[in-house]
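A single protein chain has been omitted from the complex, and every remaining protein chain is retained in its original position.
Labels run A and B following the written order; every chain starts at residue 1.
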Amino acid sequence: MNLFSFITRRVLVTIPLLLGITLLLFAISRIGGADPIAFIVSERAANDPAIVAAAREKWGLDRPAPEQYLRYVTNLARGDFGLGFTNKRPVAEDLRQFTPATIELAVTATLFAILLGVPLGVIAALYKDRWPDGVARFISLIGVSMPVFWLALVGLEIFYARLNWLPGVGRLDTSMTAPPLVTGFYVVDGLLAGRLDIVRSNLSHLILPSLVLGAFGMGLITRMTRSSVLEVLQMDYVRTARAKGLSEWRVINGHALRNGLIPVVTVIGLLFGGLLSGAVLTETIFAWPGLGRYVVQAAGIRDYPAVMGATLVIAVMFVVVNLAVDILYGVLDPRIRA
Amino acid sequence: MLRRLLPVLVLVMTVALAACAGTPQAPAVQQAAATVQAVAPTAQAAAQGAATAVAQTAPTAQAAAQGAATAVAKVAPTVEAVAKTAATAAAPAVQAAATTVSSAASAAGTGKNLVIARNFTGDVRSLDPGREYELTPPIVVGGAYERLFTIKPPDIKTLVPELATDVPTTANGGISSDGTVYTLKLKPGVKFASGNPLTSEDVKFSWLRMKNLQDNPSALADIIKSIDTPDAQTVKVTLTEPNATFLARLVSPNYAVLDSKMVQSKGGTSAENAKDADKATDYLDQNSAGSGPYILKSWVRDQEIVMERNPNYWGTTKPAFDRIVIRNITDANAQRQLIEKGDADIATDLDPDTLKALANNTDIKVVNGNTLDTFYFALNTNPDVAGKELGNPKVRQAIAYAIDYDGIISGLLNNDAVRPPSVIPLGLLGVDEAKGFGFKQDLDKAKSLLKDAGYPDGFNMKLVYGAGGNALGLTTNEVIASKLQADLARVGIKVDLVPQDPTQRLADYRAGKLPSTISGWTPDYLDPDGWAVPFAVKTGSAAKRVFYDNPAAAQAAQDAAKTTDQAKRVELYTKVQQLMNQDVPFITLFQAVKPFAVRSNVQGFTYDPVLTLPVVPLSK
Partner (left out) sequence: MATTTPTDVTPPVLPSAAMARPAGPSPMRRALRLLRRNKTAVAGLVILALWLVIAAVAPIIAPYDPLQDQNLKARLQPPSAQYPFGTDDLGRDVFKRVIHGARISIPAGIIVVLAAAAIGITYGAVAGYMGGWTDNILMRLTDLMLAFPLIVLALAIAAVLGPNLRNAAIAAIAVTWAEYARITRGQILAIKNQEYVGAANAVGVPNLRVMLRHILPNAQAPLLVKITTDIGAVILLIAGLSFLGLGDPPPSPEWGAMIALARPKFSAAWWTGTFPGLAILTVVMAFNFLGDGLRDAFDPRGQSHQ
């Protein structure tokens, strides 16, 4: 199978999955049975049957549930996510506003997880059963055991409030306002606007939340790297290389690392789902205006156009990352596609 | 060799992370660099190996290696060799990265900014003066728009003309003898930020639009029958019936004057069908159309509101700031951290405990606001909603006697609160006279009332509260709810606490679905009428939420609005409070004396019960 048909097949299979997600969410949103009209119209307008009826029609709430769902899906196909109940603006606009903040956080968190996790894992493998191994494994276990919301609070208290090494909550310094919206990524938009102060502020604001969010992934990657490097070190070709008298460094670098890190690539895909979950809590504490905070607020008030939209975007991100990981894996290890 | 090299690799990573911070003062960088130095004998080779390893491990790691190189070069000249080697191995982009960091540092923001840290999640629905009815929008309206009259706290009973030339009275002919026609004179020479002159037409447009939008604040304008504009500086308002509260209502930010030409050009209308035909709200949510010293620049929901100076301001005192940013910081602790570090100039939601901890910080001063904000315990009187127990007035009285009011105010709130006898806050007409009707904790009385009502062993009830919400910024809803739960347990009433999303809770409360809840009330205008009618009249916005219906109380409240005889009004409002404390649909727990944390270099902060935080007098 060539790469193109591999991707096509995977994308096609994804569509029913995404539809299933919308259906599930729609069903869940209907179990509660609360009439969302109270969130849509103001208190005073709720006394006016004409306004209420108009609002019901506008949101399609006057139709039977199956029809509402069908309408939602057909609109979705046109990129229309519907209108939010509380802010009455297109959910698509909200998603456009909040998604980049989550992506930048998830990407930097993944980076930190890899940058810290891979070396730790390699060290643990090379020093198996000696103290560096113990330390590395301990750090990795702490990483996966840490309540992320607590780590966020403690991190802010120590590194911002007490030590002042890192900036506090938010995506930018408090007196700075967002650059003109182009991509929604402040680094890119800041560069486009020629505002290096924004770029710098955004990057420094990313460190603490990314480290907090990346802690879990760091633990996972360390563990994965350790076991896979250990496995490779046992392989015959590594023994052969050693026997040939190659320097330890060239053995490790040329064989063990390269092959040992292939399975690690896949864990990144696995990691991403957890990362997005963690983002929900991290964003809440760091006043990070991303999808996580958005979905928490929307879920609380059963603003289901907003919840469904945000969840879909999160699921798509998850699927895309896993697809990319699979492709990367295929490139690194062609046996997969054979 | 290899074994010694790997720890260095980790160190380089650490330095890279620190370097990404772009915080040159970060001690982490120096520490890590120092450690690199300590391992120096093998450092050069190590760095080479490290760089190679990094480059091969993952493409993303390259950036880290660059960052590491930059940081090392900056902090420790002795390890130059390391940096050079790493740089060569990594990529030529190192220098570019270094340039970026340094030039970014020099491009720091200029101009005078004011940063207000405030929790306004869900509290800004609109910034259109014709629609906003929450707590945060008045801060913006107060900066970007002007009203005919304001108040100058701490005196909250005297009107001060802003756009008007004087305060109309019957004596100066401004109010007709039957009390239904008000003639208001406007100051000449007032211009909107757009440059358009402010005339009586703008006043008429703004007020009628607010009335006809039929959104929440429209209730304030229900009493207006018609508005005439005999000339550009004169507004003649005819009321449907005499109303003693009309002038007090004009202080409300909903009575701000909008630039009618501008608003109409954006689809605005004041016609009868404005509720469907008006399209200007989208514009007014993101821009202002007023005559105030500041203009609204942008609003990002639940994130930030930005105002900038109005370069065309007509007044003599020019705006003190180039930009005012109101930033949504939900968490009180984060607000504390921001103001401590000087990243915020004002924090509006710090609780008394946190402020006490800041008492020794000379960079921060605490300004108390004598608010008219009250926090109350609402008991639904409808047995179908609340159960037959709460439907019984004796049970509600028992609850009122069971609460440890002093414990709440002195214990939980560090005395940053007072307590009015009933729903009308202290400081207003007729409240001092009603003090004798207030409740005091009396557990024996509570128990005997429960016994009389037929529940000697108590009963179970539900208390719904907004989860994560705060009680007038003094403490959390959870804390108050837990305190009530413990107090009522002492007379045998078992309270199940039901936390609910704040928006959901408000919707359910407004729909009359909650058996009991705790809630706050903030003034719409500074006259007892603003409490008496909503709380005592069956159709009032608070009374209907708990199905409160006492025709005698309602009558007294409505009569008090129509008369201008102060003594008579005092008598009627006293009666309203007395009756309400017999029926107990609401138990006022406290009235906030709200502390604000303000950086010492910020001048001109005074609390205003209408605007909360007037930004215009501020400077630094």
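We take it that contacts are C-beta pairs under 8 Å (C-beta built on N, C-alpha and C of every residue); 3 or more make two chains touch, one makes a residue touch a chain.
Since this is a predicted model, take the numbers as computed values, not measurements.
Student: Please pick, from A:153, A:193 or A:332, the residue that touches the omitted chain in the full complex.
Tutor: Here the residue in touch with the unshown chain is A:153.
Student: With the full complex in mind, choose from A:10, A:96 or A:242 the residue touching the hidden chain.
Tutor: Once the missing chain is taken into account, the touching residue is A:10.
Student: Among B:337, B:380, B:519 or B:612, which residue is in contact with the omitted chain in the full complex?
Tutor: Going through B:337, B:380, B:519 or B:612 one by one, B:337 is the residue touching the chain not shown.
Student: Can you work out which residue in A:76, A:105, A:287 or A:315 touches the chain that's missing from view?
Tutor: A:315
Student: Just the residue numbers, please: which parts of subunit B touch the chain that's not shown?
Tutor: The missing chain touches subunit B at positions 331-333, 336-337, 340, 351, 353-354, 356-357, 407, 411-412, 467-468, 470, 475-476, 478-479, 481-483, 485-486, 489, 496-501.
Student: For subunit A, which residues touch the unseen chain?
Tutor: So the residues of subunit A touching the unseen chain are 10, 13-14, 16-17, 20-21, 24-25, 28-29, 31-32, 128-129, 137, 141-142, 144-151, 153-154, 157, 161, 223-224, 227, 230-231, 234, 263, 266-267, 269-270, 273-274, 276-277, 280-281, 284-285, 295-296, 299-300, 302, 307, 310-311, 314-315, 318-319, 322-323, 325-326, 329.
By definition in this document, only the chains that are shown with their structure count from here on.
Student: Inside the complex, what are the residues of subunit A that reach subunit B?
Tutor: 34, 38-39, 42-46, 48, 51, 86-87, 97, 111-112, 114-116, 118-120, 122-123, 126-127, 132, 153, 156-157, 160-161, 163-170, 173-178, 195-197, 199-200, 203-204, 207, 211, 247-249, 252-253, 257-258, 261, 284-285, 287, 289, 293, 297, 300-302
Student: Considering only the defined contacts, which subunit B positions touch subunit A in the complex?
Tutor: 1-3, 5-7, 9-10, 13, 16-17, 20-23, 26-28, 49, 52-53, 56-58, 60-61, 64, 100-101, 103-105, 107-109, 113, 115, 117, 121-122, 125, 133, 214-216, 218-219, 275, 297-298, 300-304, 306, 323, 325, 327-331, 333-334, 336-338, 340-341, 343-344, 467, 501-504, 507-508, 510-511, 541
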